[in-house]
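A single protein chain has been removed from this complex, and every other one stays in its place.
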Amino acid sequence: MRLRNLLFLYTRRMRTHPLQELLALVGIAVGVALVFAVQVANTSVAGSVEELVRGVTGSATLQVTARGSDGVDAAIVPAIARLPGVRTAAPAIEVRANVRGPRGVRGVTLLGGDRRLVALRGALLAQFASPNLQLHDAIALPRRTADEIGARVGDQVALEIGARTHAAPVATVLTPDQIGTLANNPLVLAPLGYAQRIAGLRGRISRVLVEPLPGAQARVRAELVALAGAYANVGPSDMEARLLRQATAPNNESTALFAAISALVGLLFAFNAMLLTVPERRRFIADLRTEGLGDSTVVRLVLFDALLLGLAASLTGLLLGDQLSRHVFHAAPGYLSFAFTIGGQRIVDRQTIAIALAGGIGATLVAALRPLSDLAARRPLDAVYRTDERDEDRFAAPRRLVAAGVALVVGASAVLLLAPAATVVGIALLVGAMLLLTPRIVAGVLSLLDLLARRAHSAVLLVSLGELRASTTRSLALAATGALAVFGSVAVEGAHLDLQRGLDRAAHQFNAQSGLWVLPAGTENELATVSFDGGQVSRALAATAGVASLRSYRGGFLDIGDRRAWVVAPPAPTIASILPHQLTAGDLATATRRLRAGGWVALSAAIAEEQHLHVGDRVTLPTARPIPLRLAAIVTNFGWTAGAVILTAEDYGRAWGAQDVSALHVAVAPRVTPAALVPALRRALGPGSGLRVETAEQREQRFRASTRQGLSRLTQIATLVLVAAALALAAAMSGVIWSRRPRLATLKLNGFTDADVWRAIVLESGIVLGIGCTIGAVFGLYGQFMLTQWLTRSTGFPTSYAPSGSLALAALAGVTLVAVTIAALPGYLAARVPPTMSFQDD
Amino acid sequence: MTLLSLDRVVKRYWRGYREIVALDEVSLELERGDFVAVWGSSRSGKTTLLRVAAGIEAPDGGSVTFDGQELATLPRKHRARLLLEQIGCVWQAGRITHGLSVLDHVALPRLKHHSHTQARRDATEMLERVGARQCAQAHWYELSDGDRTRVAVAHALVRRPRLLLADEPTANLNMIEREQLVSLLRSVAEDAGVTVLMMAPDAPELLRSHRLMSLDHGRLIKPRSERRGELIDFPARGRGA
Partner (left out) sequence: MLELRDVRKHFTAPDGDSVRAVDGVSLALVPGELVALYGPSGSGKSTLLFLAAGLTRPDAGAVLFDGRDLARLSRRDAARHRLTELGFIFQTFRLVPGLSAIDNAALKLMAAGASRREARRAVLPLLERLGIADRAEHRATQLSVGERQRVAIAGALSNGPRLVLADEPTGSLDSRRAHEVLALLAAIAVERDIGVALVTHDPAAAAVATRAFRLHDGRLEPFAPAPTPAAEDATGGERAGAGARAPLGSPE
């Protein structure tokens, strides 16, 4: 048949059931939107860092990076430039800072370079190739940063680096026209000399970017290692992006898990929605076959139909998902920005769009196959006409399904016990088990209700059960969708809560002491990794009345292999308060004693595994001045995904060869409240010190807030899945109820009141959803256990497990109630159907 | 020239646990332009006979030949095409294609090979011919039984078939409407040369046909006299089921 005629037929048919087609479209679109939004959220973070890296490094392929925050001697640069095979060697300053303007303050990376860096032709610095755009003792800001702090060209802004504040004039604001999406990155650009001065790094640099001559890559690398490998890191120029990928891996895995669950839920939504239209499609196909239109025509029509719907729905879903990712998922995981310069741009790549589109169309096609199965089975036509009500009495699920389901549960448990790193696979198995066992469970509950109905006086219950049993596939699809949504939410949100509890406990242990903290300001310095010269400050503080004692803390980031690890170096006496609950290998008392003594270090599990280390082994860390250490214990990662390193502040000083501190703890004299001391300390520090003073409680609160913010993405997605599920379920149920009106009319003809019919409808919805959501809740609790185990044992996070019974109940009740309530309205309208409709033919 | 011939066709099917013989060695020959009526009680196999004649169901025994070709040997595709282009059916259940309006339903058979404007034109013309023009824009459930039957006949005729099979088209019609319908069928047979095989529950219209048979529990009983146009003496019927 001609294509135009196919289209014609489609439009004619659409007019008769517009509502159902619309519901199908919405269901599919929601699924597609979820998958798309989650994908975009994932790729944007990594994508923005990669963009920045490319924008800075340009054609450089190697880099030499300092291991400490005080950089390396700038004399290394001409030495590198002289190496054979090196075309360009460009020095750069790169330090974390805060920039403060009239409207606010922002954590940024101060990037300093000269014409050698510009010569690498990175997109970020290309502007500065022209001579009239030279900065002299002034800075350039990307548009977004400038907007956020309210700075314009010509303004003076305050740069807080370490303990110092410096006033810097803004020479230019870089717009998207000039540097594209890089304008979203939190940066401050300055000429090299100026940057060195204000960062307190005169004569020193953070990094050298090296562009080798063609073909000389390997040779140059070897030479660089020989030259600087003892005290600096030599690696590829996109090291930053790699480190970030490492850091986001667990986040990405869990978000990928979420994306998979969302995709499954989306598929089920689509399936549910298509199911609405299946009886009509089957009858239409049967009618076409009766006409003699031929199998190939029928197949073409069905696929054309499905393709159109799938395409329209997927495109709608993409639009919807775009809005979602803009308004709901736009914030970057905050904790990552402690260590990486992450821009706020949304990056939507072709792959994401393709996956979402393919998913939506695929789901529609799969669901469209059902009506075609009649064709394939060569089912005689009258059987089709009769079966639109018969709809396979398949609640009597074959034993195979149950056996397979149980096997999958066992399999999931085996994965958990034996291969905890693959727990995500185990979760998938668990989901499969849940779906396979649902028919049997539903059948079982219905039989139970049947027993109840036997003694009942209620025609309403009987009618509900009868309707449920009639449309098996639909009821199962509804139950499965509810189960999946609740499962996803309970498992992930439950694990999230466990993680949050663990992190909170770690935070508390960190800040267990009362008293006050003095450390560089800036939201990116939560982990106390920015260092400052403690000498003068300590003297000023110690002289203040009410101060009982001062203790110096050190810390920073250390790149170990592919990881940017967090180094925590508290003073020896405080080690004892940090370690409890955080050990995964080693004895607490022994470890504490050893660490306090010095010469020992504690590493998080991932680092220890990579380096093949066991408790008691010798450890050499890639610091500026490597010192011999031994492994005292294996600990959690304290919430930092790449891993943690614990050693005393004294050892830190030796290993990094620096006397800077990253935080000072002030113990207050007896009978002095910490809060009362704050103003005095601030005065002692003087204005423009760049340091902030806060109480231990405040610091703990901020710590908690930042981890919460970082993990908030998980809660967002969990909630979204639940809401979408409730809505889609309500839509599907409404469609079913509405199409059932002629049958309801018959009931009313026989004397059922509006209220009776409405109660039957609501009861039916409640039963099927209640069963499905309960199944999801029960399996979800096991899923939560698995996920938390994974977080603890595989990724090394600190967790505190507690089965989230109340969460499960809330999710279960929430979805059921919301969906049933929403469907109750069309149910009410359907119940008011005039009894005369029962006389209408279908 | 024989258009349709059934040779000792047997058809069985299961109902519950019993096997029922719907057609018991039925033999029948129809020529071009024949108007044949078959009378039989319910459950006598009338509908099955028509379905087998149309090629929708395969007989369990015997053969069905349309225009010299045995239906059982034809591939599915050809049988489907026969159904679409050469055989028109008027079924008792009387529904329109699900989801289409009356006009589109009548136009559907033509959509395979013609543009939709052409198809709709043909449909309108056919509805006019059967006297149901006003039904074109109506809803199916608003139509009276007589109109529905007329629409079904239009739907069957729009494809300009060579064979028209009708399953009790006169049921649910009153006297006048029956007259009209039978006249129409007769004119279609005689003027357009369409072979018409009609099942009917009652006698009066059967008289207007060229030939008359009865179907009793799967057995086709031809009247003793094969001469056309004679007043047929009804055979004594068997005891009840």
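A few points about this structure:
Order of writing sets the labels: A and B. Residues in every chain begin at 1.
To be clear about the criterion, a contact is a pair of C-beta atoms (placed from the backbone, for glycine too) under 8 Å apart; a residue touches a chain by one contact, two chains touch by 3 or more.
Just so it is clear, the model here is predicted, and its values are computed rather than measured.
From the set A:54, A:743 or A:793, the residue in touch with the chain omitted from the display is A:743, counting the whole complex.
Among A:465, A:521, A:619 or A:769, only A:465 touches the chain left out of the display. Screening B:6, B:64, B:173 or B:188 for touch with the missing chain picks out B:173. Residues touching the missing chain, restricted to chain A, are 386, 389-391, 393, 453-459, 462-463, 465-471, 742-743, 746-754, 756, 834-836, 838-841 (touch as defined at the top).
Simple rule for what comes next: only the chains that are shown with their structure count from here on.
Centroids built from CA atoms put chain B at 66 Å from chain A.
The touching residues of chain B, when paired with chain A in their complex, are 56-57, 76-77, 79-85, 87, 89, 95, 97-101, 104, 108-109, 111-113, 115-116, 119, 140-141.
Listed in rising order, the residues of chain A touching chain B in the complex are 1-2, 4-5, 8-9, 12-13, 16-17, 280, 283-284, 287-297, 380-381, 840-842.
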